[in-house]
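Structure provided below as structure tokens; questions to follow.
Omission of a single protein chain aside, the complex is shown with its protein chains in their original locations.
Labels run A, B and C following the written order; every chain starts at residue 1.
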Amino acid sequence: MIVVIKPHTEEAEIQKLVKFIEGQGLQIHYSQGINSTILGLVGDTQVVDTHKLRSNKIVEKVLRVQEPYKKANRMFHPEDTIIDVAGNKIGEGYVTAIAGPCSVESEEQIVEIARAVKASGAKFLRGGAFKPRTSPYSFQGMGATGLELLLLAKKETGLPIVTELMDLSQLDLFEDVDVIQVGARNMQNFIMLKELGKIDKPILLKRGLSATMSEFLMAAEYIMSGGNEKVILCERGIRTFEKATRNTLDISCVPVLKRKSHLPVIIDPSHATGINWTVESMAKAAVAAGADGVMIEVHNKPEEALCDGDQAITPAEFDHIMNTLKKYADIEGKTI
Amino acid sequence: MIVVIKPHTEEAEIQKLVKFIEGQGLQIHYSQGINSTILGLVGDTQVVDTHKLRSNKIVEKVLRVQEPYKKANRMFHPEDTIIDVAGNKIGEGYVTAIAGPCSVESEEQIVEIARAVKASGAKFLRGGAFKPRTSPYSFQGMGATGLELLLLAKKETGLPIVTELMDLSQLDLFEDVDVIQVGARNMQNFIMLKELGKIDKPILLKRGLSATMSEFLMAAEYIMSGGNEKVILCERGIRTFEKATRNTLDISCVPVLKRKSHLPVIIDPSHATGINWTVESMAKAAVAAGADGVMIEVHNKPEEALCDGDQAITPAEFDHIMNTLKKYADIEGKTI
Amino acid sequence: MIVVIKPHTEEAEIQKLVKFIEGQGLQIHYSQGINSTILGLVGDTQVVDTHKLRSNKIVEKVLRVQEPYKKANRMFHPEDTIIDVAGNKIGEGYVTAIAGPCSVESEEQIVEIARAVKASGAKFLRGGAFKPRTSPYSFQGMGATGLELLLLAKKETGLPIVTELMDLSQLDLFEDVDVIQVGARNMQNFIMLKELGKIDKPILLKRGLSATMSEFLMAAEYIMSGGNEKVILCERGIRTFEKATRNTLDISCVPVLKRKSHLPVIIDPSHATGINWTVESMAKAAVAAGADGVMIEVHNKPEEALCDGDQAITPAEFDHIMNTLKKYADIEGKTI
Partner (left out) sequence: MIVVIKPHTEEAEIQKLVKFIEGQGLQIHYSQGINSTILGLVGDTQVVDTHKLRSNKIVEKVLRVQEPYKKANRMFHPEDTIIDVAGNKIGEGYVTAIAGPCSVESEEQIVEIARAVKASGAKFLRGGAFKPRTSPYSFQGMGATGLELLLLAKKETGLPIVTELMDLSQLDLFEDVDVIQVGARNMQNFIMLKELGKIDKPILLKRGLSATMSEFLMAAEYIMSGGNEKVILCERGIRTFEKATRNTLDISCVPVLKRKSHLPVIIDPSHATGINWTVESMAKAAVAAGADGVMIEVHNKPEEALCDGDQAITPAEFDHIMNTLKKYADIEGKTI
């Protein structure tokens, strides 16, 4: 960590700050420049409160040299994390497809879709029971009944379940869920993250609408710091000025996150663009960019979907996409 | 609501859609253009699921003509909402100052600050007991003890309390809190919003980091649709590409939100820029733009603050700002 | 085009507006809703000045139903445009690589790189003679001498040249240049676009840092409306809040632009992220997403490059990327 001192600061004041920092167990390297004095802090700088340093009247700037996350950081954990759910793996070397409808709507719907996506090669079934909707007047999901139907579909097909937890009060219902999804709007719900750090279940963490990659990894760190290191990072589009797509898929986060961290990185093309006719090209781009998987919304009757039908594709379209992705996975030498 | 039909669509298919829409109790006005056919939907279009319409294969675009919120909409509620907490009012005609530290740290600290800000004209005391911090390794607030100290400061000074609820599990502890704050990261925590719609207490709702004004008002609508119409909108900076300030204060949301809605609109300059030496100019700009109040972080010893010391100002600086704001409020004919 | 009238407007005033619009040769479809009256404008709405309509006191909103561009619009020009420069094609069905250094630095440098990239399969040589640099104290390019060296490299290798025009005053020097690049910062230099509409040379138009796709296509329309329809659209990253990459590659613009327009769409991964170790994954993603080509910065000695060395790759790395892209092009059934 670098602390830049304001010009014309008296030496005595700098020495006071130096002592304060050394008091936290850090060493200081002192650089006297022409226009500024710079302190290089050496040691475990994660303990340093940068806001506090910045509020010091003699401090011009504080620059972090290292990322503030540890457990999610590849520097301290060079091997790729591969998450295994009953033999279905997510991580480097695999292209894992998670598929299913936005919302569970009925037994018939979820079982039909589950069978179809399994046949096409999906390894996990997704489906929403509790739905975060921007309007209080929209369909809010089937709730506990939806969870039961998902588990029924799991029983029928063997596909492990991925579904979203919207509030900690629902957690008891999630005991048989295989992978708990934290939605984009909850990426910085720190109380939820901490609780999920205490359980032993993979967490599929979606990137917040305007979260930087560094904040995304800090959210993963929140979960991991509690002991649960099974975190799957899922990019689902970020908010920009562009309005032709619902969000902007930040495809470059794939190589960057995978270099900064050892955690699996998957892409959700359906939410990223919100347009079903872009799902194929974006899913292919995800695999080409090195993603460890894709999460795709599939609905047997998109025009009748109770939620987000405009971004869902049909089982037939999903089957076609999976066939293409297999060719891409082959080129990359990955298991799909 | 306007539905644009794709070019070269067969008439029979359009008629099928027309019937489907009419089946929801809406009337249709039909416009045949050169390159496109347009359906104008007339009636209570809030019931219409735009995603579903968009997923229809003959639909090119769906455009909303009216805002999707009702209770927060000035069109259906022309009079300004003024919220009154034991005689302290927030709403049109008033410039209300809410002040206090980022975090409650000790009895001495919170009481000293409460007395100082009251003397300078603040009408509410703010202070964090539960703190949302981006790093799991940072100070997370005093929790329930912090709430007790806030109530103690209220007893000493008579200032009503504003403090943040981070999770519904904490709600029982908030019985004596006067105004519950929903943080920016919880602006779309829909389950929390719904619960807060059932209680009878003003809610200070912070705008999400990348929430549009329309989404902000929809979040207010979530609370209001449950029956609690006492919502205070608080702009606290949005996320942009600019990095010289922590966020970008969207000052134009003041006139726009106040025109679209009847709810009070206040500004939090401290979080908006994250820089204490901009708080004065931004607070003045807020009042000049027509804001109904400001929420300012004040700390007796910013350099020792356990959180966000770089954006806090001292009681003396706060006193100076309040004196200036009084002159501005006078020009605007408002009570401060 | 839809014009929404403010509530409680008197009928006589609406009729005045209706007459004004009909005076421009348009037909009006009139919809009377519960809370609002809507006018549907039918005819050539490109002549309508939406700002003027919005400034009318009885108008609440103006919504465009159709895109404001014509010549760039696939609706009026369904066949893909394929640009041919001496047999080197850019457009649907091809994956065309344009490669070369950020700046021309010497004869030796540019010829060596040209030979290398040609051997690896590049069809065009790029190189900057006039360089837009954010600091006036940085290297500004070799200017006219740089252009001469590029033409020399063309002579040596046969590769057509792509290079950037920074100001119309330089246009005379570009006579032998094959493809003129308009940089991101000039995407809305309307005087330049108009002049380039008068010449008979392909224009590689880079997307502005914060340009929407619609604005990007309107910039192409500026060139095309002058008669020059040979425009190549190049996405090079947009500006977002994310700072881990220099810009954010908007990969979804590939399918969206190709659906809205018939023009070729290529990707510049080097500028999009500004990080050389992401170029390979982003180039692959571009091809997978359906891009018609890639433009890649290659330097024989990146560490000694006079400009942007951090995003350049070596000829050996470029060769490796081209080999991978060939496999991707094969899957897609495209010529590379």
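Throughout what follows, a contact is a pair of C-beta atoms (placed from the backbone, for glycine too) under 8 Å apart; a residue touches a chain by one contact, two chains touch by 3 or more.
Worth saying up front: this structure is predicted, and the values here are computed from it rather than measured.
Colleague: Would you mind spotting which of C:Arg115, C:Lys194 or C:Lys327 touches the chain that isn't drawn?
Modeller: C:Lys194
Colleague: So one chain is hidden, and I want to know which residue out of C:Ala86, C:Ala144 or C:Leu168 touches that hidden chain in the complete assembly.
Modeller: Final answer for the missing-chain contact: C:Leu168.
Colleague: In the whole complex, not just what's shown, which of B:Glu22, B:Glu175 or B:Glu242 touches the removed chain?
Modeller: B:Glu242
Colleague: Touching the missing chain, which residues of chain A?
Modeller: Against the left-out chain, chain A lists 2, 4, 7, 29-36, 38, 40, 42-44, 61, 63, 65-66, 75, 210, 239-241, 243.
Colleague: Quickly run down the residues of chain B that touch the omitted chain.
Modeller: Counting over the whole complex, chain B touches the hidden chain at residues 210, 212-214, 238, 240-245, 248-256, 259-260, 272-273, 275, 277-278, 281-282, 284-290, 324, 327-328, 331.
Colleague: Quickly run down the residues of chain C that touch the omitted chain.
Modeller: 46-47, 49, 51-52, 54-57, 68, 130, 132-140, 166-169, 185-186, 188-194, 209-210, 215, 218, 221-222, 225-226, 239, 276, 302-312
By our rule, only the chains that are shown with their structure count from here on.
Colleague: Please identify the chain with the largest separation between its CA centroid and the CA centroid of chain B.
Modeller: Relative to chain B, the chain whose C-alpha centre sits farthest away is C.
Colleague: Measuring from the mean C-alpha position of chain B to the mean C-alpha position of chain C, what distance in angstrom results?
Modeller: Once rounded, the distance between the two centres reads 39 Å.
Colleague: Suppose each chain is reduced to the average of its Cα coordinates; what separation in Å results between chain A and chain B?
Modeller: Centres of chain A and chain B (C-alpha means) sit 26 Å apart.
Colleague: Starting from the mean Cα coordinates of chain A and chain C, work out the distance between those two points in Å.
Modeller: From the centre of chain A to the centre of chain C is 31 Å.
Colleague: Using the touch rule from the top of the page, what residues of chain B touch 2 or more other chains?
Modeller: 210, 239
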